[in-house]
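Only one protein chain is missing from this complex, and each of the others stays in its spot.
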Amino acid sequence: MPRMSAEELEQFLYSHFPDTAHRAVKVERVESMFAQVRLHYDERHLRPGGTISGPALMMLADTAMYMALLGMIGPVALAVTTNLNINFLRKPAQADVIGECKLLKLGKRLAVGEVTMYSEGDAEPVAHATVTYSIPAVRE
Amino acid sequence: MPRMSAEELEQFLYSHFPDTAHRAVKVERVESMFAQVRLHYDERHLRPGGTISGPALMMLADTAMYMALLGMIGPVALAVTTNLNINFLRKPAQADVIGECKLLKLGKRLAVGEVTMYSEGDAEPVAHATVTYSIPAVRE
Amino acid sequence: MPRMSAEELEQFLYSHFPDTAHRAVKVERVESMFAQVRLHYDERHLRPGGTISGPALMMLADTAMYMALLGMIGPVALAVTTNLNINFLRKPAQADVIGECKLLKLGKRLAVGEVTMYSEGDAEPVAHATVTYSIPAVRE
Partner (left out) sequence: MPRMSAEELEQFLYSHFPDTAHRAVKVERVESMFAQVRLHYDERHLRPGGTISGPALMMLADTAMYMALLGMIGPVALAVTTNLNINFLRKPAQADVIGECKLLKLGKRLAVGEVTMYSEGDAEPVAHATVTYSIPAVRE
């Protein structure tokens, strides 16, 4: 069972990341080893061609992984990304993007997850990422 | 020789990416198969622990590669990132981050570069990325 | 529907890769946008600690992707890997490793897949890879 609800995770995210970019992310669903987040479509994320920018999708992938991980280990703010690999697959639609993160490994020191991202209402993924977090040795 | 100067590239970047995040990036130096960009230290990029956020560094890496590539091929707005892999190595200092991109390959369809990122005044890299761009078949 | 059967793909693999390492791979199942291959447990793949070596798992991931791709596009020998990213998650058991590749994108020029690898009889993945292939412009 997750240790934190979607609401708690979203609140934690906003309080620790005061930038406006993270405000565009909503935490929708948290389950064991899983989190689903939503990136609100916003003209600020646009790049040439009217599509959501790569950096916005990378932030989404990183955040989905962070939420899936904290859901399992609790509010460990100092867990940090050590590696992120992303493949951009298709031009996103002019719509919200949903990121689904599945944890592949939850070790004592490292956690690894994969994140598949979809434009809302479209079955084909727009991007896919794998993300590794390092977990600090001493937890609260 | 690069086809665009640092000033032209920065102007192109700002006109095509209207979000505020990209405004934090300055294009400092462009040479053959190389670009150097600077991410201004800004409290909006902070995450718990007072460090620059991962997404800000990913945006920096992607932008450094985009500038190095457009420096070589000219203002091809629709060149798009297909893969980005980043390793976060050290906690960045509370300072600007400099990203240096070296193109490893400039093919007709794909370009690959590596980006090393340093906190200003520190010799040890804070992050390292490899980035692949797909180049559209028809250029102006 | 796949254009080649598991038997045809395995035959193609062996005839094009004459090294002994690839002989340890069996093609078990091919479906639309999917292939499952098996790496036979073999003392030659061992590394310190009695586990299957990283390079053997990388070869498995690359081969699973190659089989999934050729299953869809037919025997295009010159399709080549452009990027492979692998996370090693757990020490493999002293058993065969099964690699399941799901294609995430099958474009005209690039194909991307993800490969999850399991020790036979174990539900937890030992490794996970994403692989990109470049498809030559002119096909037979």
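Order of writing sets the chain letters: A, B and C. Residues in each chain are counted from 1.
One rule holds for everything that comes next: contacts are C-beta pairs under 8 Å (C-beta built on N, C-alpha and C of every residue); 3 or more make two chains touch, one makes a residue touch a chain.
Please read these numbers as outputs of a predicted model, since none were measured by experiment.
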Residue of B:L13, B:V30, B:M59 or B:V112 in touch with the missing chain, whole complex considered: B:V112
Residue ranges of subunit C at the interface with the undisplayed chain: 16-21, 43-49, 53-55, 58-59, 62, 77-78, 80-88, 91
Touch list for subunit B against the chain that is not drawn: 83, 85, 87, 89-90, 104-105, 112, 114, 116, 124-125, 128, 130, 132
Touch list for subunit A against the chain that is not drawn: 82-83, 85, 109-110, 132, 134
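Heads up, the rule we're going with is that only the chains that are shown with their structure count from here on.
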Farthest-lying chain, centroid of Cα atoms versus that of subunit C: B
Innermost chain by mean C-alpha position: A
Where subunit A and subunit B are represented by their mean Cα positions, the distance between them in whole Å: 22
Mean-CA-position distance for subunit C and subunit A (Å): 28
Shared interface positions of subunit B, touching two or more other chains: 82-83, 85
